[in-house]
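So the structure is just underneath, and the comments pick up after that.
Removed: one protein chain of the complex. Kept in place: all other protein chains.
So, chain A:
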Amino acid sequence: MSEKNPLPFAKTQSRSMLLWVIAVLIGLPLVLPSATLATEILIFAMAALACNLLLGYTGLLSFGQGIFFGAGSYCAALLMIHLQWGLFSALLGAAIAGALLAFLVGALAIRRTGIYFVMLTLAFSQMAYFLTYTLSGWTGGDNGLLDVPRPEIRIGDTLLMSLSDARYFYGFVAVLFLLIFIGARRVIASPFGSTLMAIRENETRAAAIGYDTRHFKILVFMLSGAVTGVAGALYAMLLHFVPLSNIDLMMSENILIMTIVGGTGSLFGSLLGAGSIVLLGDFLSDLWPRWLMLLGIILIVVVVFMRGGLWGGFTSAFERIKGSRKSRLPIQEEQP
């Protein structure tokens, strides 16, 4: 990727970043007209965050994210419908399905680099779509998979909380999002994460200093697939329904767009990206049936004028306002 943004911020700032995320999680349902809309934002933010691990931190442009999202949806839904699996086991099943598929797609696709890699993920994405379409006995084909339950939170036989109220479900998704956000930050700050950035910057050099880059790429693919699968499962629970579009190429595109608009290489950016695209879609579709055109224009504006997406735009504007009060030493997010 040519769009590498080394957005500098120090450790204290990254701690306040966590507070920002918590503030957003609390604020979203208060500001937005419905908890369902807020939940949708978080679910896509999860998917965008997982995409960001690939695109922003490893430099892999994957059109396969829809596969993992869709697989998570179908897998969790089928487990709940046919085997009466509970909430956590269904989510775990979705994570495993996402990770396994990501392993398959990743292991094959990373044998090629650059444009060929992208084409391979695209091909897998199309295959997954048609496979799902064909297996209509299980997936419902064009009609989608109906009557997906939203199980309550249980430990053993004791019922802890029902999630049928949209606000409670939001709370559950928000906690999960926070955990995934913290987990992703840990991954980025680990030896593994630092190696991913080395691969993004210069794969030849990374190999020359001793890293077998294939293993790193496959592992990041699997982590990304697992998180995307969980997001897909939550989406199925939110809608009580799995539309075929969950595994469509459009889904991969949407996730990519959210990631890029929010800002690659910043996890908070993914939340921004998902939030703005979901909200814009919601708002614009009320105004005009051809709202996707407006979205296209906005996408062009962000990509052309805001280096590093919305997050990059915000931070550079912020820096400009702050002027030269602080030292300009560029300290990487991942620096200890």
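As a convention for this text, contacts are C-beta pairs under 8 Å (C-beta built on N, C-alpha and C of every residue); 3 or more make two chains touch, one makes a residue touch a chain; residues count from 1.
Here, contacts and distances are computed from a predicted model.
Its UniProt record calls the unshown chain "ATP-binding cassette domain-containing protein", which is the correct pick from "NADH-quinone oxidoreductase subunit N", "DNA modification/repair radical SAM protein", "ATP-binding cassette domain-containing protein" or "ADP-ribosylglycohydrolase family protein". Note that of A:I81, A:L104 or A:A189, the residue touching the chain absent from this view is A:A189. Residue A:A198 is the one among A:A198, A:A236 or A:L295 that touches the chain missing from this view. Only one of A:A207, A:L249, A:L280 or A:M306 touches the chain withheld from this view, namely A:A207. Taking the complete complex into account, residues 4, 6, 186-187, 189-195, 197-198, 201-202, 204-213, 215-216, 219, 223, 329-332, 334-336 of chain A touch the chain not shown.
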